[in-house]
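Handing you a structure now.
Every protein chain of the complex appears in place save one, which is left out.
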Amino acid sequence: MESIQIQFVEDKQEFSRFPTKAGRRSLSRSISQSSTDSYSSAASYTDSSDDETSPRDKIQVNSKGTNDFCVKNIKHAEFGRREIEIAEQDMSALISLRKRAQGEKPLAGAKIVGCTHITAQTAVLIETLVALGAQCRWTACNIYSTQNEVAAALSEIGVAVFAWKGESEDDFWWCINKCINMEGWQPNMILDDGGDLTHWVYKKYPNGFKKIRGIVEESVTGVHRWLYQLSKAGKLCVPAMNVNDSVTKQKFDNLYCCRESILDGLKRTTDVMFGGKQVVVCGYGEVGKGCTAALKAMGSIVYVTEIDPICSLQACMDGFRVVKLNEVIRQVDIIITCTGNKNVVTRDQLDRMKNGSIVCNMGHSNTEIDVASLRTPELTWERVRSQVDHVIWPDGKRVILLAEGRLLNLSCSTVPTFVLSITATTQALALIELYNAPEGRYKQDVYLLPKKMDEYVASLHLSTFDAHLTELSDEQAKYLGLNKNGPFKPNYYRYTFPC
Amino acid sequence: MESIQIQFVEDKQEFSRFPTKAGRRSLSRSISQSSTDSYSSAASYTDSSDDETSPRDKIQVNSKGTNDFCVKNIKHAEFGRREIEIAEQDMSALISLRKRAQGEKPLAGAKIVGCTHITAQTAVLIETLVALGAQCRWTACNIYSTQNEVAAALSEIGVAVFAWKGESEDDFWWCINKCINMEGWQPNMILDDGGDLTHWVYKKYPNGFKKIRGIVEESVTGVHRWLYQLSKAGKLCVPAMNVNDSVTKQKFDNLYCCRESILDGLKRTTDVMFGGKQVVVCGYGEVGKGCTAALKAMGSIVYVTEIDPICSLQACMDGFRVVKLNEVIRQVDIIITCTGNKNVVTRDQLDRMKNGSIVCNMGHSNTEIDVASLRTPELTWERVRSQVDHVIWPDGKRVILLAEGRLLNLSCSTVPTFVLSITATTQALALIELYNAPEGRYKQDVYLLPKKMDEYVASLHLSTFDAHLTELSDEQAKYLGLNKNGPFKPNYYRYTFPC
Amino acid sequence: MESIQIQFVEDKQEFSRFPTKAGRRSLSRSISQSSTDSYSSAASYTDSSDDETSPRDKIQVNSKGTNDFCVKNIKHAEFGRREIEIAEQDMSALISLRKRAQGEKPLAGAKIVGCTHITAQTAVLIETLVALGAQCRWTACNIYSTQNEVAAALSEIGVAVFAWKGESEDDFWWCINKCINMEGWQPNMILDDGGDLTHWVYKKYPNGFKKIRGIVEESVTGVHRWLYQLSKAGKLCVPAMNVNDSVTKQKFDNLYCCRESILDGLKRTTDVMFGGKQVVVCGYGEVGKGCTAALKAMGSIVYVTEIDPICSLQACMDGFRVVKLNEVIRQVDIIITCTGNKNVVTRDQLDRMKNGSIVCNMGHSNTEIDVASLRTPELTWERVRSQVDHVIWPDGKRVILLAEGRLLNLSCSTVPTFVLSITATTQALALIELYNAPEGRYKQDVYLLPKKMDEYVASLHLSTFDAHLTELSDEQAKYLGLNKNGPFKPNYYRYTFPC
Partner (left out) sequence: MESIQIQFVEDKQEFSRFPTKAGRRSLSRSISQSSTDSYSSAASYTDSSDDETSPRDKIQVNSKGTNDFCVKNIKHAEFGRREIEIAEQDMSALISLRKRAQGEKPLAGAKIVGCTHITAQTAVLIETLVALGAQCRWTACNIYSTQNEVAAALSEIGVAVFAWKGESEDDFWWCINKCINMEGWQPNMILDDGGDLTHWVYKKYPNGFKKIRGIVEESVTGVHRWLYQLSKAGKLCVPAMNVNDSVTKQKFDNLYCCRESILDGLKRTTDVMFGGKQVVVCGYGEVGKGCTAALKAMGSIVYVTEIDPICSLQACMDGFRVVKLNEVIRQVDIIITCTGNKNVVTRDQLDRMKNGSIVCNMGHSNTEIDVASLRTPELTWERVRSQVDHVIWPDGKRVILLAEGRLLNLSCSTVPTFVLSITATTQALALIELYNAPEGRYKQDVYLLPKKMDEYVASLHLSTFDAHLTELSDEQAKYLGLNKNGPFKPNYYRYTFPC
């Protein structure tokens, strides 16, 4: 008990870091300027609302008479429904999964508590789980990212949602608790994004935790800080699926997504012309590879900094000069950090940048650029647009800082629904797998998605591109020593880190 | 006299086409979502204004006590000044020209009337002209594109501006007339964008027209519909400079700009993922070349339609399949028109498109897509965002139409200040050239910018890129038969059409 | 007469420059390592030949008993025939022209003397001219470039060919003279490549020259040194067609061809890996654009030098740093010259290059690199492969010089038959046009190919790519003010210089 007490103190520290939690990677897939205001009318719903009453103090009932939910305004359900319908258009893999498995109801009996961003895309996932037989209770993993109208639409059809945009810290944990703690309802599956829900159940409902059949976690933090740590400490008494490190997610969330969002994020915030600009990209992992490829293609002159000789050699072969930041700091127009490291751009370097240069972060958190060092009296900050600050030196030099150093693609660009579809499909399959796995297949450990399932997720998304897979003949399969239906990668293959 | 009367009737017809004037090419450089709302506070200034009084009915005085202007609100001058300062950062060529020529005042005595979009970038041009000695009176070439705060800032420093956002048709001509018709002030230079100002002077002040020393015109319409027609008819009694067809403008406004704005326009409106998308680009001129290059680089699969065998062959060599639209209409995700033609995408073809496909126009006007054919009772239009309509077929199929078929890059993306700087510098130089040209150098005709001047504009912009020109040695210049300082293109070289 | 005498002295000087004539642009399309040794057996035919007798001293008769030709060995005709058949596969446009026009024999009565490289591709052209009704007599424009077996094959079917590989200077003019000077045969058309034939007729047969109905010339030298000079001097008494500056030729010979041949030339000679290499390309015209695009795509880091601000600005926007050569000379791995200028790379700069760096020329002649300056006693030359010299400095530094500074793509790579097909088709059409043009259409001047014909050449080549042209509707043609069948470019459009 004592130890738990102590850990709660630690938790409190985590709580106080709340605003920066927005910077964690997993968030990047869900809150974006546009997805929250994709309908102009939506914006007015939310923003012009003179309704300042806390949802916790409201009494709301959906059209079926149920009140087992807590959202901003149940009346906005119809609008949210339309958002969900639009999202469905680009999530055909999930819809297809829904159709294929609807008959056999592979999640019949599953009682899932979920803690994710609550957006139109998540709604498509939740409604798929329901269609496959599950009962779901849901809460938000971030206090800002909930699309209120979508939460209303889910509540309207009977999903127990506890979430709204702009929760307080106290609201956040209250909502989580409401999800779990329901008379006569014992969750047996967890879908988490960030580990907060898992952690809460582990601490507050240790007995309930033991009855969980499986945890599906998709964030770096949740996987590497909670699950692997718990497992190492021998305290993980349920099998867990690490969705974060699946191949499809890695490639899509990082390489391909960043290739598009770096351009989008820079344009929306600064209208900068890419042609001829000198750019330095710090870090040449998957994120850096995506950013450099896009900028090179648009006519920028791109430099790379790296600590790892192998990634450096790749950068060379891909046509980028590998330099130390100080070598180019006076000449570049744009700095982009993608390292996962801290203080990659220091005050000293910011002092030497050109007037009008742009600094932003595509990496893991707001530590990459030493933004704190810019909050000193001699520098003036001028907010020129949402997410765009001019930091002005005494001599009049302006450096343009985006999103205060937080993730650019999280704050200033959108993530295509197609990419969210890949993650959501993976989550659904992971839940099905864990829920239906025969006794003994999974121990009390953290697992990667089976290769075959990764391939299945990919194959469900090929129809979007009208791509036609070639099938092995019996003879060819034998020659290669493969099953005709996959998996097509050998057992020793595992792709878990950008290179 | 009679003929003028008749022509006025024609003018009226032009007036009734006002809303579509927004579609003309020249506009593309100035009104964009972002440039008009680049400061969030700016937006509130303008939008939340409960001041519905027409500027024509207001009495306003700037801080120096002058009232020779008519803008929305002179009190917003300070905000506009900041916008201008920010624009100056990316217009170093113009600032550099200002500094170089400030001593000799090459425009001393010039009385310039201007009719252009009134934006921060134009303000930098106007203030450059003033710094070089000119007196300026200015009005807007478009009823929607004026940045009110910038107009105020100009009026505050004594430029006589007559323009505001949201003018009526009557206001438009009233403003033009106020610019020209000032007691004791006779314009001797015209800077026009679209030909309306030129036309008005020609019609209303035929005597004044003859005293003009030169006209500088930058729009396709102004050049090819007015100036060349007047010249052909023998009625152009002043030399005119065709800025539209200068090399720098063609390449930058078309190839390089479209390469960036096609991505920006599509992302801002639809958040579409480019990777793997099948796109057909109609037309492979400079605009089409820019669009296809960008989309190919982002991982789209791009098809091209063309009528011209030479451009077709280029498309082939650049790696695009050249098809008829009907061959791919059922499979493509995105159609982009860049032809300058009409009815390039017909209702019949729209009927055959896939659910969720996107249709937009990067060409010359809203005629390329037969949008009118979609305004029929059986189709439902749903406005999902600003500039984005879902057109819904009876079977539920949705086609996403952007900007109602008007120019995407005009409506839904921004144009970098750097590109505007090129045009503005060209305009300034053209004015200087015409104003200072010795008697006889220019006849009553339409001229292209002298090659040397084109090169000078380009050279002024090289410092932005820290580009270093190589200089010819005497021996090399002799070998090539060139002057060491250019022009570097032979006399027979003229680049005036995309190929 | 006196003046002619004097000019002959000048001609002599030209003769003494013979070896460097190989460097002229027009040559680039025909002699290549591979086309001359495309059959291994061919090589042995030619090389192992112990037959050192001059063809002028031989008595040869073809299988029909004719002896009006002079080639290396008429017995090799069959082998040459196979080379021609292979070339025909990639020249479907010419074959198609042959078929379309074979019935009407548009060249019936034409007596054409030709002076070009004599290769399999030229043979396809010549046989097309014959099929269209012409009588042809042919000679080589270069003393080294003749494919002897092809010359034999042509002679075998009755074309009067006077050419062999390895002619002496005296042989060269003897062959030209034999072509023209035939009893009872008066040429009425000239097809020239380099101007030598034209010049000879002009000087030696002034009366015959006047009877020529048209000259078709394809080389820069022939066009700009001879034809335009003659025309300027009022001495060009026949219409001439400038094929060199046609759109298709410019784009294909320069941009697209160089994009491929720069890679091919470097690989075949040095096996260099492109990835990560630092390369400076001097000159950013069409040739430079092609080279830089290819190398950038292969992962090289490319710098550009330029004298022209407009091309410099393009280089910037295309993503290349524009530098002075001295800024990067110590760091680059490869220098490529594409300027058309002389002494672009000086001895002083070669002294500063790195050990192992490569220097080559893609521009107009061997003057771009100051190769002469390397022929000094302190430097050692070591020939390591054909066309590859190591120049060794006293400290052991080696610089790799390709083709002794002559054109790389001429000497060390091949030109695709498809590109030769474009030029050959253009030449055929130009001959047809001049021969059939109604009196008065062409004066005694130099003409560009009519736009429509340029487009026709392009359209004949589209089938190779299975490209499908879109046709204008009547309504669209009217809207654009174009004829439905082209030309599709406006009258004021003329593309004649790389930019």
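By letter and in written order, the chains are A, B and C; residue numbering begins at 1 in each of them.
One rule holds in what follows: a residue touches a chain if its C-beta (ideal position, glycine included) is under 8 Å from a C-beta of that chain, and two chains touch if they have at least 3 such contacts.
This structure is a prediction, so every number in the text was calculated from the model and none was measured.
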Option touching the unshown chain, where C:A93, C:L107 or C:M298 are the choices = C:M298
Request  = Write down which of A:I215, A:V247, A:L263 or A:V332 is the residue touching the left-out chain.
outcome  = A:V247
Key: Which of C:R98, C:K165, C:R259 or C:H364 contacts the chain that the document leaves out   = C:R259
Residue of A:S168, A:N181, A:T380 or A:S473 touching the missing chain in the full complex = A:S473
Query = Residue-wise, where is chain A in contact with the chain that is not depicted?
reply = 247-248, 251-252, 256, 282, 305-317, 321-325, 327, 340-343, 367, 454-456, 458-459, 461-462, 465-473, 475-476, 479-480, 486, 488-490, 492-497, 499
Task = Can you list, in ascending order, the chain C residues touching the missing chain?
result = 32, 34-35, 38-40, 86, 89-90, 256, 259-260, 263-264, 267-268, 271-276, 278, 294, 297-299, 331, 355-356, 384-386, 398, 413-414, 416-419, 464-466
Key: Touch list for chain B against the chain that is not drawn   = 275-276, 296, 298-301, 316-321
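To be clear about the criterion, only the chains that are shown with their structure count from here on.
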Ask   = Which two chains meet at the most C-beta pairs?
value = B-C
Query = How many angstrom lie between the CA centroids of chain A and chain B, rounded to a whole number?
reply = 40
Query = Rounded to the nearest whole Å, what is the centre-to-centre distance of chain A and chain C, using the mean of the C-alpha atoms as each centre?
reply = 58
Ask   = Per the centroid of Cα atoms for each chain, what is the distance between chain B and chain C, given in Å?
value = 42
Task = Identify all positions of chain A at which a residue touches two or more other chains, and write them in rising order.
result = 275-276, 298-299
